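The structure follows.
In this view, the complex is presented without one of its protein chains, the others remaining in place.
Then we have subunit A:
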Amino acid sequence: MKNIIVVGNGMVGYKFCEKFVAKSASKDFKITVFGEEPRPAYDRVHLSEFFENQDAKALEMAPAEWYADNGIELIVDERVTDIHRSTKKITTVKDREFSYDYLVLATGSSAFVPPIKGVEKEGVFVYRTIEDLEGMLAYADKLKKEKPNAKAAVLGGGLLGLEAGKAAMDMGLEPHIVEFASKLMPRQLDLRSSQVLQLKLESIGLNIHLSKATNQILGDKAITGMEFGEDDVLDVDMLIISAGIRPRDELGKTCGLEMGVRGGIVVDNKMQTSDENIYAIGEIALYNQMIYGLVAPGYDMAGVAVDQILGEVEALMPDEIDMSTKLKLIGVDVASFGEPFMPASKGHSIIFENKTQYLYKRINVSLDGKSLLGGILVGDASDYNMLHQVYLNGMAIPEDPSQLILPASEGGSSFGSVLDLPDTAQVCSCESISKGDICCSITEDDCNNLGDVIEKTKATTGCGGCKPMVVDLVNETLKSLGKEVKETICEHFSFSRQELYDLIKINKVADYEETLNLFGDGHGCEICKPLVASIFATITMETPNRQPVIQDTNDRFLANIQRNGTYSVVPRIAGGEITPDKLIVIGEVAKKYDLYTKVTGGQRIDLFGAQLHQLPLIWKELIDAGFESGHAYGKSLRTVKSCVGSTWCRYGMHESVTFAIDIENRYRGLRSPHKLKGGVSGCIRECAEARGKDFGLIAVDGGWNLYVCGNGGATPKHAVLLAEKLDDETVVKYLDRFLMYYIRTAGPLVRTAPWLDKLEGGIEYLKQVVIEDSLGIAEELEQEMQGLVNRYECEWKQAIENPEMMKRFKHFVNSDDTDDNLVFVPMRDQKMPKAWS
């Protein structure tokens, strides 16, 4: 039995263990791992997610039991302090001694803190460990209590700095990025792309300060500002330093291993240091005179060290390491690959820039125009995976390479099928999974769907950036085998939503239990129940009152559940128009039940903090005053937003409010695969943001232009033109057909925009179906919709008038008590739920 000691239980140290125990020869070794941090290795790449949920467990690479289960001794919270090479022993901070046959150094790096006067002040942080984040959160909390508009700066505008900037923003602080260079992400971006990125980041509220050298951190005990020049000061209350990394190489220094001039432990392509029994991997290893600050090369190094120790001497680190990156900043795509900046002597650059849309794309092409050398994408990196593969594999590019980056014209992409990639193409670089590995797991092994493939290969489990490509590969491979690629609903129904919709309709099934008995297996779940409920609703317009227990919790109680288990109440205010009398009623009801009141982003009013038993009482008062449900809780029509239009506005061309109200009332209560929103603007100034909706109308000379399939949210899409200059009646006709066609054919929880994306033939095909009736179903669609419209009934009215239905609005079955765990705290003259921790 030989002993391996791993120093450092970070991402790479963990990967070493994982790869080691996967080999059968590992039986002859005992591994002991030392980690200085108080917990087992976690996913540093996704560290920022800790801000969202403060769930350290969710970031774990593997639970503590995993090590024991695999015969590995894990000792956390104990730093290794010395290496005694002559006796092959190490000592730890607790003065314990351990012997090794092989030593693997995976001590990673720490954040580099530049020697600026005052960096030791309170409120200055680095961004590297969970403890750093906990410190920041606590400090930000304290700041916000003392100061409503506290500011936080990030020193460093690189990849990590921008992520830290986003984190500062999420913590509710005014975010500032301070960068020494004249551009953002200086290692990845050229000046123009940096400018485009800057505009975009500023538009979402990040303040950017370039070309700033910080002389001093101001403040007595705690930081109050940063001084750049004499009269150049930025007031800030917190600072996050993200100015690069420094390898944790102190162990190497003291035991006399060969070191780099600027730090790092020198390794060869076997990952061996100058001592043949000592290996170094990850961010501590200086390979090719470089520290690679990314996990993918670190994982490769771990694999090489495993093989070398087990005697597979031909496993070597490649000479060239790909440093392409795609940033996962929410809402902003940034990617850079290959040679992003290229001197004109080596090739030609093709640049596409559109600042109005915050888009910048650059590709560098060889002088003969035949191969792709690198590039930069800002604003839209959806083609990154494909471009990156073309670059890595030296694949042929179109005769006119500009097609690779020009916005896709109708008809779609200029890339071939993913199956054209060579088998060796590395698709998941974090886990080194090639296209061949993925396809083989289906063709050779018995993987049958995406889940199987991920479980088998571990592809996508690192940064996740390769997911779209893996999905495509799996689907294409399955198709090429003649296997059906079925988007089945869940383990209980092996049908697609559309198939089940047809089955239920043709067989006139009306109950969930019956549906499950006839077409499904098992006892159902939270995925198929609401889906089947939605199908019933779109066939017969039944409300959630008839089968409440198969509804999503929101639909079941006809209200949106809030973070503390209370509910919100949103009455319909069609088109956003409301009389003063009705406004007074809402005010009075809110006051009586002490509800937090807010104007929503959908032109209506939301009353928050109602308890279950209060819902019917509140709704009774609202209904008596002429209100009805706003269906804010359902996957259903929400609002049709309006602008004031020709009745008041000096530019208005048609009566947009009237039309918005008519349309909202026509489709109110309509259930659909996802929520539906509309908008009506009185002229092209578009104050109702109609093109950000599932359907939008814009008044023009001669009628309405009808746009479809837009949305806001996480992936905003502008709606596209379906038809021009329509009269009111034709608008309704086309809308009936469009909506009903979507409802029939979309997958569960697929909104109109992604539905259109997937629709073969795209908008042109949709035009044929809706306008030219190419499928011959237009009349049927209109009749179905009219049937649903005729059967509309306010479900809240239905519920409060029926004692049996009312039973569900009670917290306890065996007591009239109410939930005594609810605690509210005051906020700006109203109230909010008390945060739990």
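Convention: a residue touches a chain if its C-beta (ideal position, glycine included) is under 8 Å from a C-beta of that chain, and two chains touch if they have at least 3 such contacts; residues count from 1.
By definition in this document, contacts and distances are computed from a predicted model.
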Omitted chain, identified by the protein name its UniProt record gives, among "Monovalent cation/H+ antiporter subunit D family protein", "Alpha-ketoacid dehydrogenase subunit beta", "Nitrite reductase small subunit" or "Sigma-70 family RNA polymerase sigma factor": "Nitrite reductase small subunit"
Looking at A:118, A:548, A:747 or A:762, which makes contact with the chain not pictured? A:548
With the missing chain put back, one of A:462, A:524 or A:679 would touch it. Which one? A:524
Looking at A:128, A:492 or A:635, which makes contact with the chain not pictured? A:492
Full-complex touch with the removed chain, picking from A:44, A:200, A:556 or A:654, is A:556
Cross-chain touch to the chain not pictured, restricted to A:1, A:261 or A:813, is A:813
Can you list, in ascending order, the subunit A residues touching the missing chain? 57-58, 63, 491-492, 513, 522-526, 528-530, 548-550, 552-553, 556-557, 561, 563-565, 808, 811-815, 817, 819, 821, 836-837
